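All protein chains but one are shown at their positions in the complex.
In this document, chain identifiers A and B correspond to the written order of the chains, with residue numbering beginning at 1 in each.
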Amino acid sequence: MGIGYYLQQLVNGICLGGMYALMSVGYSLVYSIMNFSNFAHGGVIMVGAYVGYYALTALGCPFLIAFLLCGVGSGLLAIVIERLVYNPLRKRHAPSLYFIISAMGASIFLENFVIASIDGTPRNYPAVFANSISIGGLSLGIDSLLMIIVSAAALLILMFIIQKTKIGLAIRACSYNERASTLMGVNGDLVIFTVFLMGGILAGFAGILYGMRFIVKPTIGQVTNKSFVAAVFGGLGSLPGAILGSLLLGIMEIFVASWNSTLRDLFVYALLILVLVVKPSGLMGKVTEDKA
Amino acid sequence: MSWYYIEGILIQSCYTLLIVLGLSILTGYTGMFSFGHAGFVCIGGYVSVICTMAFDLPYAVGLLAGGLVSMILGAGLGRITLRLKGDYFCIATLGVGEAIRLIFNNLQLNWSINGKNFMLDGAKGIASVPLKTTFGISLVIVVIFVIATSFLVNSKHGRCMLAIRENELAAQMSGINTFSYKMLAMCMSALYAGIAGGMLAHYFGYLQPKMFMMTKSTEYTIMVIFGGMGSITGSVVGTVLLCALPELLRAVGDWRLVFYGLAVIVIMIVRPMGLMGGKELRIGYYVNRLTRKLLKKSDPLPGGDEEEEAQ
Partner (left out) sequence: MKKLVSLACVALMLFSLAAAGGCGKAEDVIKLGWMGSLTGDQAAYGTCESQTLKLLVDEKNAAGGILGKQIQLICYDTKGDAQEAINVAKRLCAQDKVCAIIGPNASGQCIAIQSVLDEYHISDMSTVATNEKVTVQDGVLKEYNFRVCFLDPEQGRIAGSFVYDYLKYTKAAILYDVNDDYGQGLKDNFIKVFEAKGGTIVAEEGYNGGDTDFTSQLTKIKEANPEIIFTPIFYQDFINIHKQARTLGIEVPMLGGDGCASEVLFDAADAVDGSYVINHVSLTDPAGEDFRAKYAGKYNGAKMELNGYMAYDAFLIWCAAVEHAGSDDAEAIAKAYTEVEVEGMTGKIKISPENHNPVGKSGCVERIDGVNKTYIFETKIPTE
């Protein structure tokens, strides 16, 4: 096996990591503000993938429109979930564990709602960019390439919003200390609204890209568990951490799989435990403190 | 309804209750959430099946062995993860639960003991496990554990655990060794789950790693929450209801899991303290009150039931 083989595996890893990144950012965004793991995110991604599927097949939209529709659809869904599920809990200052349970409930609900209302049959996207390009023996699908580009662009825009805009500043402030920043006049509701909207839009993009590359079914929400691991690995609550963690996880997963394909998941979870034990805040995560 | 069918649901409720009781100590009393308890159930199931099938040991020994191995594992796990806080602990347990399942998925063993062949064949699972779990046995086990648990939680140790759940820092300041109590809770819950695993394996007669997916762990945690954190009777009621509910909703078909998810959300919003909300159902109290009412005695009662809801 020559250098080409390893390069190809590296490319595979980056493609996979790019997809994880789009997904894990959603987890991290919500965690950074609300300090809980939003397990309903997987369901939002799944719905996004279905929106994309129907936009491309039933409505016959061009790809770009379908892509935007996915973002809108998932963004709206994320906001609705926040309003209906988390908002009442937030109003009551419920402990974060109630949020997790609710999120689990929402994810069970979304998954089975799709099964009951559509059906459980996996759907395959029509071929949008079926071709692949070959550079020096390396094969790279156009869809994979698109995924990397879209991930990078979306994440850059997101970073820009968070670092350079006023609402971004508010988000950062809230992630440091929500109560203090609301006292300082930051509109907490608006911040949370924005965070869920952004997470949802990214989830929609992740959904359609995922659907193009793989196959859509109601249980893909479970796949997102791995992107959640990536978020933890990078450090929950940190965006660069989530991206770095995703890329590293993607690459490591590919190489572990190429060494022993059946140990791949075991490796992922072992890594998760190891990271939590050695460095609980992940690669770049914020340090959790006891809020007495 | 036929008794055999109901008996099946009751046996399932019994061993699920055992798991939920253990989780109740960990979650309801000590405030640590686990999303990996299916892993402990899996370990318990496999160990007990190996004991009864490969070594021809009695069922009771199998159950105990399953429980003990699971407890040792729980202790080891606790040693490394208990210092993690909140979400991180629950993520770690999620990882452990999945890892255990994946290990059994990849485990291929072949023993020949006393001329008998015993095979652990990865994902294919073990079939023809002797059916030893009867309703009588499970009821006895569960009653013993309910009593033991209520002794534990009503003791000084139980109150220390509650203190940790309410505020770990404050508990530590008051001189409670938080780590050892968390460890105790972890070991107890792993023990319960392990024994329940053995019961499960010998009830179904079939064991497959697939049976212990993460969703199972979530279901157990939901049962604890549903019944009410910090309430033994709550766990009992919650478990029996939630075990029976999917069976009752079977007629609704596809939509039952939709309702299940919805119910979880609604409970969290409307009644997050769960069915019992940290209180216990005291049969003696009600009997007492009823007799007094009948005798038309109107003096006030010393009640343990009327405290404010602990939230």
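Some observations on this one:
Keep in mind that, in the parts below, a contact is a pair of C-beta atoms (placed from the backbone, for glycine too) under 8 Å apart; a residue touches a chain by one contact, two chains touch by 3 or more.
As the structure is a computational prediction, the values presented were derived from the model and not from experiment.
If you put the hidden chain back, the residue from B:14, B:102 or B:120 that touches it is B:102.
Considering A:9, A:87 or A:187, the position touching the chain not shown turns out to be A:9 (whole complex). One chain of the complex is left out; on chain B, the residues touching it are 1-5, 8-9, 12, 102, 105-106, 122-125, 127-128, 131, 204-206, 208-211, 237, 241, 244, 247-248, 250-251, 253-254, 257, 275-277, 279, 281. Touching the omitted chain from chain A are residues 1, 5, 8-9, 12-13, 15-16, 112, 115-116, 119-127, 130, 132, 134, 139-141, 143-144, 210, 213-215, 217, 219-220, 222-223, 253-255, 257-258, 261-262, 264-265.
Here is the rule we go by: only the chains that are shown with their structure count from here on.
Remark: chain A and chain B have CA centroids separated by 32 Å (rounded to whole angstrom). On the chain A side of its complex with chain B, the touching residues are 31, 35-37, 84-85, 88-89, 92, 94, 96-98, 100-102, 104-113, 115-116, 225, 229, 232, 236, 262-263, 265-266, 269-270, 272-273, 276-277, 280, 288, 290, 292. Only residues 33, 80-81, 84-88, 90-92, 94-96, 98-99, 102-103, 106, 167-170, 214-215, 218, 221-222, 225, 254-255, 257-258, 260-265, 268-269, 272 of chain B touch chain A when the two sit together in their complex.
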